[in-house]
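For this depiction, one protein chain was excluded, whereas all remaining protein chains were kept in their positions.
Then we have chain A:
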Amino acid sequence: MSETYEPVIVGFLCNWCSYRAADLAGTARIKYAPNMRAIRVMCSGRVDPQFVMKALREGADGVMIAGCHPGECHYVNGNIKAMRRFYLLRKMLTQLGVEEERVQLIWASASEGILLAEKVDQMTEALRALGPLNWDEKVVNRSNGYKAAEVAPVLEEA
């Protein structure tokens, strides 16, 4: 493996808390690991398990889902929906051999830029220790590139 392994984290940040926390971390010039690629979603409850798996399949070493603290969701209970989904997903990903550290759910409110930065740092270090995931080549063993399954056109009643 290349000596310059830098973990790639895909971060799904909720619009109302965690994305603003990341924004705050930026404006406050907090230094933290540049390994997270932030994707803004309206709510942590919007994160479909397909997003997580697709990220892992297509080269991410880890996925961070970040939302408002329980009880503070902009949509009242979207983050609780995210929790239910996340716990089940974590159990299933364990069966698929994905280490727990690779997919994390965290809470960061709009004022917690420092907390978000710390979580990204911690996760980056954890992923550095685990090593690259490289799912397509190492797990599926298909080096000729992954073609996302085309969704077949639909036939009206055969």
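Methods note: a residue touches a chain if its C-beta (ideal position, glycine included) is under 8 Å from a C-beta of that chain, and two chains touch if they have at least 3 such contacts; residues count from 1.
Basically, contacts and distances are computed from a predicted model.
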Identity of the absent chain, which is to be given by its UniProt protein name, from "Integral membrane transport protein", "Xanthine dehydrogenase family protein molybdopterin-binding subunit", "ABC transporter permease" or "Oxidoreductase": "Oxidoreductase"
Touching residue (missing chain; options A:Val10, A:Leu24 or A:Met53): A:Met53
Those residues of chain A which, in the complete complex, touch the missing chain: 48-50, 52-54, 56-57, 69-71, 73, 76-77, 80-81, 83-85, 87-89, 91-92, 94-100, 107, 133, 135, 138-141, 148-158
